[in-house]
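Quick one: structure below, then a few questions.
In this view, the complex is presented without one of its protein chains, the others remaining in place.
Moving on, here comes chain A:
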Amino acid sequence: MSADLEQFYEVFFEESSELLAEMEARLLGLDINAPDPEDLNAIFRAAHSIKGGAGTFGFTDMTEMTHMLESLLDKLRKGEIEIHSEMVDTFLKAGDVIKGQLAAHRGDGTADGDADAIVRSELMRFSEQASEPARVDTETATAPTDLAKHTLNETEPTDIIHSSDSGTASGTKDDHYEIAFSSDGIGQKAMDNLLSNLNMLGKLEMLSHIDGEQCKLRLTTGLDEEDIWEALAFIVDPSQLTIEKQPLPVPSKSVDAHYSVPDQTSSPTSENAYEIEPENVESTESKSAQPYGFFPDAPAAPKESDHTKPDETSSKAPESPKPLTEPANSGLAHKQAKSSTSVNESSSIRVSIEKVDQMINLVGELVITQAMLAQTASEVDPVLYEKLNSGMNQLERNTRDLQESVMSIRMMPISFVFSRYPRVVRDLAAKLDKKVELKTVGESTELDKGLIEKIADPLTHLVRNSLDHGIESPEKRVAAGKIAKGTITLRAFHQGGSIVIEVGDDGAGLNREKIIAKALERGIPVHENMSDQEVWMLIFEPGFSTAEKVTDVSGRGVGMDVVKRNIQSMGGRIEIDSVFGVGTRITIRLPLTLAILDGLSVAVGDQMFIVPLTYITESLQIKNTDIKTVAGKGRVVHVRGDYLPVIALHEVFNIKPSSTNLEDGILVILDAEGHKAAMFVDALIGQHQVVIKSLEKNYRRVTGVSGATIMGDGTVALILDTTGLVMASQKAST
């Protein structure tokens, strides 16, 4: 293990972010009235792990904050103080502060010093509320388990989760630890850092020269073994590290008597225990099982091992050469523990997105090659080349499977996005004095990572909108005969080749009259006969807001148009269903991935173009009588009561078409951002799923073209920039 700390920074940042996210999720899920001890433990462990890492890297601000958090959590977990909602709020804030600090250390943004100070003082206040009498109670209550754990300390150090004197009860029960590790490959800077870290934990004595092969230190501290372990884990190769506790007589008489017995029996075996090194077994275990993680697993050890271990050791302790099954057992127990607590973690690897994209590209190539082969093979006599044909069929199947599974690598469950909304809803509901429950359905629905990143902002906006405009205040709800608590439902599911995300609320619903009135006010052409659907779509107009007053949450009218534009830029669509007084549901339809687009291929002259399917409403042939001219030049067609400008693709791209007569070709009716136009092409060829390739990467932006794709025969076809074309036609015709 190299000593250069820099290389661990990135891992630390990533893991810390994950831990923070977990912490937040657990906090939000916490039932204040009956907190689940497992949740409290998990939150504590997250804070603790971050503290350990931050300490090693010398991020003192993070260490201090997490330490305060940890102390308070420790008391909570032991039942010394009661949790209340105010405390959860502070914890959440603390999480934000740590997030900020993390970002600052990462080099983007600066930590918010004010928030830091506020959270600190709040944590301090809660901490002081934990009164001394309560302490005594719990101390006696936990004494028996305490004892059992101390018996264990000699032989099974890592299986002890935080023995209850960790962190908080500083100075009361100082223990001596003998730490031995190989200083091989540890740089001077790292070593200094390490020693100063240890010094912070307690009183440090050097038992050997630190430049020697084997470093021996003695640490007197109130912290438990695991804290020391964590302080060292980043720098010292775990297999080279041993930490041994040297118990001191504790000046408490009643406990002392019980204490001395296991101590004496096990002290002759301490040499043996040293050689067996349960530590070693544990650490190699964790290393092999989890090559990408680096927080020690010890905190994740389950309670069950606590229950089982005392009997096991107490029966085996007297036997002086310890049987080898013991450490093996502990490894096994540990493994089981891990598989039950973090299945996902141990079975996943981190791969850079570029590698995945490269793989997707290669598979895309393979699919094209396969299509080319299939085309060639289809020309030979199927009777004579039966084997070739069956081989081709198999190749096709395999390529499709391969493509699907490679694509699925980029897929992530939508819970990555959904998980942030409990917090948003909670904060906002408190701010607006509304009672809101957030329900999420279909969190495991997968979609492309690129989409996940892009969908988050629009969704946040929709959720905030639902909360602000949709859900009424509790009084109004009760008056309307609804239950006081409103519900916002986030739902995700697959439908056909697309993913559907719904944001629904059981709030007031959209007010048709109000929207129409507002539209008239703003000079948007509306009439009474518009369908509800059309009326609802008006709220996506720029600057449109029916809110009576502008708040800092919403009402400025910016947003919904941005939401719509964002969704459309992802190749998706947005729809609204609403019933006045009952609720609103906004439905977003997205393609499964950004890299693939459903398109209609059209021919103009000898060229082929792809039109994104999401923009096409219909395609039709037209009679000459429906074609009108405006001012002698601008051609419009009369389709279903509307006069639509004509985009003649051959004129836009200077191609010689097979016919310039609109009657001979086909009109594709496009609808982009509410503007309609009819595009004239020679013929429709077919519908394809095409892989989007960048034209700009090696060339430059071309007007009217949004990208390119490679067709089955290996040729390049351009994908039309529908919005751009329609907008250009609007400009030309008005």
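The criterion applied here is as follows: a contact is a pair of C-beta atoms (placed from the backbone, for glycine too) under 8 Å apart; a residue touches a chain by one contact, two chains touch by 3 or more; residues count from 1.
Basically, contacts and distances are computed from a predicted model.
Not every chain of the complex appears here, and the one that does not is recorded in UniProt as "Chemotaxis protein CheW", selected from "Chemotaxis protein CheW", "Iron complex transport system permease protein", "Integral membrane protein" or "Methylene-tetrahydrofolate reductase C terminal". Interface note for the absent chain: among A:Asn389, A:Thr587, A:Gln607 or A:Gln730, the touching residue is A:Gln607. The omitted chain makes contact with just one of the residues A:Ser127, A:Thr220 or A:Asn361: A:Asn361. Of the listed positions A:Asn199, A:Ser569, A:Gln689 or A:Thr703, the one in contact with the omitted chain in the full complex is A:Thr703. Listed here are the chain A residues that touch the chain not shown: 361-362, 364-365, 368, 607, 652-655, 693-695, 697-700, 702-705, 708, 710, 714-718.
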